[in-house]
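Mind looking over this structure? Questions follow.
All protein chains but one are shown at their positions in the complex.
Chain nomenclature is as follows: A, B and C, assigned in order of appearance, with residue numbering initiated at 1 for each chain independently.
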Amino acid sequence: MLVVMEEGASETQIQEVIDRLVGMGFDVHRSSGVRHTVLGGVGAKDFDPAEVEVMAGVKEAHRISSPYKLASRSFRPQGSVIRVRDVDIGGDRVVVMAGPCSIETPEQIEIIASLVAEAGARAIRGGAFKPRSSPYSFQGHGEEGLKMIREAADRNGLLVISEVMDHIQIPMMMPYVDIFQVGARNMQNFNLLRELGKLRKPVLLKRGIAATIEELLLSAEYILAGGNYDLILCERGIRTFETYTRNTMDISAIPVVKKLSHLPIAADPSHGTGRRDKVAPMARAAVAAGADALLIEVHHDPDKAWSDAAQTVGPEQFRELMKQLRMIAPAVGRSL
Amino acid sequence: MLVVMEEGASETQIQEVIDRLVGMGFDVHRSSGVRHTVLGGVGAKDFDPAEVEVMAGVKEAHRISSPYKLASRSFRPQGSVIRVRDVDIGGDRVVVMAGPCSIETPEQIEIIASLVAEAGARAIRGGAFKPRSSPYSFQGHGEEGLKMIREAADRNGLLVISEVMDHIQIPMMMPYVDIFQVGARNMQNFNLLRELGKLRKPVLLKRGIAATIEELLLSAEYILAGGNYDLILCERGIRTFETYTRNTMDISAIPVVKKLSHLPIAADPSHGTGRRDKVAPMARAAVAAGADALLIEVHHDPDKAWSDAAQTVGPEQFRELMKQLRMIAPAVGRSL
Amino acid sequence: MLVVMEEGASETQIQEVIDRLVGMGFDVHRSSGVRHTVLGGVGAKDFDPAEVEVMAGVKEAHRISSPYKLASRSFRPQGSVIRVRDVDIGGDRVVVMAGPCSIETPEQIEIIASLVAEAGARAIRGGAFKPRSSPYSFQGHGEEGLKMIREAADRNGLLVISEVMDHIQIPMMMPYVDIFQVGARNMQNFNLLRELGKLRKPVLLKRGIAATIEELLLSAEYILAGGNYDLILCERGIRTFETYTRNTMDISAIPVVKKLSHLPIAADPSHGTGRRDKVAPMARAAVAAGADALLIEVHHDPDKAWSDAAQTVGPEQFRELMKQLRMIAPAVGRSL
Partner (left out) sequence: MLVVMEEGASETQIQEVIDRLVGMGFDVHRSSGVRHTVLGGVGAKDFDPAEVEVMAGVKEAHRISSPYKLASRSFRPQGSVIRVRDVDIGGDRVVVMAGPCSIETPEQIEIIASLVAEAGARAIRGGAFKPRSSPYSFQGHGEEGLKMIREAADRNGLLVISEVMDHIQIPMMMPYVDIFQVGARNMQNFNLLRELGKLRKPVLLKRGIAATIEELLLSAEYILAGGNYDLILCERGIRTFETYTRNTMDISAIPVVKKLSHLPIAADPSHGTGRRDKVAPMARAAVAAGADALLIEVHHDPDKAWSDAAQTVGPEQFRELMKQLRMIAPAVGRSL
């Protein structure tokens, strides 16, 4: 921690801050300039700079070491490649995961699995629990739905990624999914993160709509700290004052995560924009900016999708998009 | 729902939208102006306007009825007063709930209970589970802590309010707390909300840091829909680009909630600002704007608090604040 | 400036940063910890920390001294009181400035001047140039309007505050106004600020809707640096994701400015909320939080106001509000 004392801070005030820092477990270095005295604290594990910032005579206090360690790029400078069965995420190929918002019927999921596999997707997505903001909406098929998606995935050589809403669902979901998806609303559900950290199964963690990139990495730390290193992060839009799009997809988070962390980063242009006709431009932008994977909502008849219809693309749009992505990937040294 | 067609939308496009609306359960009224045709849909229960907005020829689609019903002011125009034992929340008196961030020791909680009761608080707050963003921090005393706070509260004639983090904690917490507090991160934890809706015990629901007021009311609807009407809402700061304060406390949410809903609204200036010296001004502002209750972090020795030290006020500051609030309340027809 | 080197930064990288800092005019202090080397730079005048942050081996760079000096509290620890004719702003009395959005007719401005003076306002506000976001709206009466407001003010013993939109309007406005108001959109119009800095007439500077408090103080510095110390700052709402109110009025900016700067701080609840029925609660909140002055849109017949009708209060509401403010002010050691 770095503490900058106010101009005119008294020697007593400076000494009190030093004592406090020592009490918090820091080695303290003192450096006095013309206007300000600066104290550098080194070595403490976990602390809140604001606690020092409220002390008398203190102008500001900054954290130096990132509070995340296992998630930081310096932990694995070469970057992580997450292997899920025969698919590498974070490697040379950009991995597309596509499918409906909700698992609806065995027929629906089979049609979609077959169409996304044919177009080049490597995983099928589909929700069995639907955390709707209105209590009066369709809430998902649960385990029955997971069976449907597993079978469709197996028939089409796809991985299954599906959202876990609550830690009590984990054991039930284990046999069906290849990747546990954690939604934006659960990014700071620490009980859930802790349980996922105990697994040896890949997790995709979405950024919350009001979360900074640093907070996303700190949530990642929870899972890594449990020993589960098979972790993929995902940008899906943050909330801003712009109302035309549901959220503002923060494409710059992709290169920022790449710099700060070794973990692969995916992008979800469907939730990131909330509008069907914006999915393709933002998917292209994400790959051009260096995304390792994409999560896209696809339905064979989007207007009839039971949920998220407005942001779901149809078969033709999806195939066209895959074609464009194949042209863009080589510009960043990747293939699809 | 109101649907505005684009200028030059064809008759076929208009007809397709009408068919879709009818299919969604709406009665449709058509109104044609010089430039735009407008369709008014009445009667459907739950829907996403974006589904219509992506149809050909549609310029925009708006929801008319609020998606919340039980939470809306029109449900109880006179406003709700929540009675918790002998304390009324939403009535003539502004209710102050105060106490430490974490329950630390029996001595600590007793000292604080006694000091806040003497100063005029009606409830003691204190956390037994600490959802820290870093996995390496103190995580709370659990049931042991709840016992401590219950005893201290009983000795000092106070209610107990404490945060529930997960629905599996509810049965254990039931005997100890008078009000279940739902934190900002759990505002859209629908499993938790649903379980709280089944109780007949008061709940205080905090606004998420990226939640609109409408979303707060929709989360309230989850609890009300279960039959639990003893609900208090709470403003505690939203995330904006301003970084000097941890969050920007949206004081205007207080009169807005008062207009849109019958539910009482509390304010939490400790989390709302993150800084000890800003707690008093914002507490005063909240009461002046019409808040029904306040939630304030108080510790007998704030610098030594185990958590949230930077935003916790000491005994002297708390007493001084209570004195100021007693002067302000009459300006809005209240007492303390 | 404080520069934190990355773990494992080479000695060459550290030396290059030191050379750069010296080249920028800093005295450099070096401090090496277990994981990080920290460099403290003292003494340079103006610089961009990002320039160092992009150098090889640098983890982060922070500015220590605030880039504003004349605006900072340490420049005048006791605070500034701005005397405008016989009115003190920043002293014991909270000053209310009220009036219509636009100056419409001599009759209108006389009626309003008389009613706000009677209710206790000390200044009349009214715009002669209307910077409308649509090019097709009423654009103001210009000098003719200023004559009207000056005469009405003089007849009623009020100061005149009116907005200056462009530096070329200053000489024309000089004889009519007592306080030049700078609107939110012009907070960073540095040509305008520079010209106002040359005057010896008070200025009220509004915070931009996307400006941090630090940026507001830096804009204040422009005016102060020119030698004009009669400056009042004003909070009027920032843009956030919340859409129910036009802007989110940042009440916490009031105590924050009080701490960081010696300048008086006003609040404008009319623009801060955009809704008539929210003006009174937010005006009360502002005074309770310590505001030195209020700027309120009042019209004798608000529904017929030529501009800003939705956020303008009528005579009855204004008188009622003044009564409430008189009750609140003593709680913060003020009168009205």
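Here, contacts are C-beta pairs under 8 Å (C-beta built on N, C-alpha and C of every residue); 3 or more make two chains touch, one makes a residue touch a chain.
Fair warning: this is a prediction, and the values are worked out from it, not measured in the lab.
*Asks:* Which is it among C:G126, C:G274 or C:G290 that touches the chain not included here?
*Replies:* Going through C:G126, C:G274 or C:G290 one by one, C:G274 is the residue touching the chain not shown.
*Asks:* If the hidden chain were put back, which of B:Q15, B:S74, B:T105 or B:S335 would touch it?
*Replies:* B:S74
*Asks:* Using the touch definition from the top, which of C:R85, C:R155, C:R185 or C:K259 touches the missing chain?
*Replies:* C:R185
*Asks:* For chain B, which residues lie in contact with the unshown chain of the complex?
*Replies:* Residue positions of chain B that touch the missing chain: 2, 4, 6-8, 27, 29, 31, 33-36, 38, 40, 42-43, 59-60, 62, 64-65, 74, 239-241, 243.
*Asks:* Considering the whole complex, not just the chains shown, which residues of chain C touch the missing one?
*Replies:* 20, 45-46, 48, 50-51, 53-55, 67, 131-137, 165-166, 168, 185-186, 188-191, 194, 208-210, 215, 218-219, 221-222, 225, 239, 246, 274-277, 303, 309-311
*Asks:* Could I get the residues of chain A that touch the absent chain, sorted low to high?
*Replies:* So the residues of chain A touching the missing chain come out as 210, 212-214, 238, 240-245, 248-256, 259, 272-273, 277-278, 281-282, 284-290, 324-325, 327-328, 330-332.
Simple rule for what comes next: only the chains that are shown with their structure count from here on.
*Asks:* Could you please state the distance in Å, as a whole number, between where the Cα atoms of chain A are centred and where those of chain C are centred?
*Replies:* 38
*Asks:* List the centre-to-centre spacing of chain B and chain C in whole Å, with centres computed as mean CA coordinates.
*Replies:* Computed from C-alpha means, the inter-chain centre distance equals 31 Å.
*Asks:* Hey, what residues on chain A touch two or more of the other chains?
*Replies:* Expected reply: 239.
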